Structure formats: C-alpha cells, structure tokens
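What follows is a single structure, and I will ask about it in a moment.
Complex shown without one protein chain; remaining protein chains in place.
Showing subunit A:
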Amino acid sequence: MQRVQENITIEDLKQGSDLLFKRIYEENRDKFINFAKKYNLPQDDIIDVYQDAYIIFYNNVMQGKIEEFTSSISTYLFSIGKYLIFDKMKKNNKTINPDFDLSIIREKEELVDENFDLDQEDLTTEQVLLKTHFGTLGKKCQELLTLFYYRGFTIKDIIETSEYTSENVVKSAKSRCMKTLKERINSNQQ
C-alpha cells in the first residue's frame, strides 16, 4: 500500500471519515496560503481556491480516479490550486504582473496525475433539474445513488458497506429510487 505523509492512505480517506477530511484540510492550510501568496490574491480568495482545490482532490479520491498517491497530498493540492488560480486569472483577464505571460501556462500537464478530473464545467439545465430533484429524495435513496454514481461502487461493494443484504435488494431499491426521481422530474415539467 502506497503511503504518504503522516501515513494517510487512500483507503483511510476513502472510508469517508469526517475527522480525516477536516484534519487534512487543516494540516495543509497554512502551507497552501504561503504557497498562494506569491500570486497576490486577497486572503479570502486564497481560502476559496484552497477549498475548491481540496474538494477536487477529495472528489478524485472518492471517485477512484487515483488508485494510489504518487506524491504527497500537499503536492496534489498545490498543483490543483495553481491550475485554479491561473484559470481564475484567465477568466478575469488579469495577470499577476505585466511581465507574466499567461500563454506559457500549460493546463492539465501541470497536474501530478493525468487521470485527474478537474470538472470545472457548469451544469446543464438538465443536470440542474436532476440535482434539484435528487435533493428532494429520501436520505436512503440519496445515499444509495451517491454510492452508485459518485463513489462508483459495484453492487457487491454496496452490500459489503451498507445494510442491504443481497444483490436483488440493492437492485430493486435502486430502481425504486430512480423511478421516484423520474416521476418527480416529470410531474414538475408538466
């Protein structure tokens, strides 16, 4: 098993513990702020970028996009953070100083891991609709669909980590949730 600083493993993180989520955030925060200072961003923006970078990192871990850490967590965070800062500056059409040539910025190659999903696109109208109605589903449905689509769990994984007892129970629960979701969207559109 690949280890990183302080012995945190991908498996530890993947357990979805709130405590670890918070601890890693706090432990890398000051380092990130120091790193980002050179881009002359206001402190609030730096925190905002740090949070977004951290969430992108976390989403990638939870979605199984990285199988093992090839560098320390802070390296991942700096690398994503840098991309986000440059992206922000490009969008605002702002440079750090007049000599800074934005065209030299390579995008994804900057990242430590090319499987990384930065996912910066806005949601489409259909996705917004799905998101809204997903939020009205019961807790169990939300959890089950999150395991399927966000965590990428197989049915077997789901049986192992939840109270569902068999493949058929999982499948029928899932199709009930999907049906409710579709019905809610349809009734809303009528």
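As a working rule, contacts are C-beta pairs under 8 Å (C-beta built on N, C-alpha and C of every residue); 3 or more make two chains touch, one makes a residue touch a chain; residues count from 1.
Convention: contacts and distances are computed from a predicted model.
Its UniProt record calls the unshown chain "Tetratricopeptide repeat protein", which is the correct pick from "Putrescine transport system permease protein PotH (TC 3.A.1.11.2)", "Cytochrome-c oxidase", "Phosphate ABC transporter ATP-binding protein" or "Tetratricopeptide repeat protein". Of the candidate positions A:Tyr54, A:Phe69, A:Phe86 or A:Phe116, contact with the unshown chain belongs to A:Tyr54.
Interface residues of subunit A facing the missing partner chain: 1, 3, 6-7, 9, 12, 15-22, 25-26, 29, 47, 51-52, 54-55, 58-59, 62-64, 119, 123-124, 126-128, 130-131, 134-135, 145-146, 148-150, 152-155, 157, 160-163, 181.
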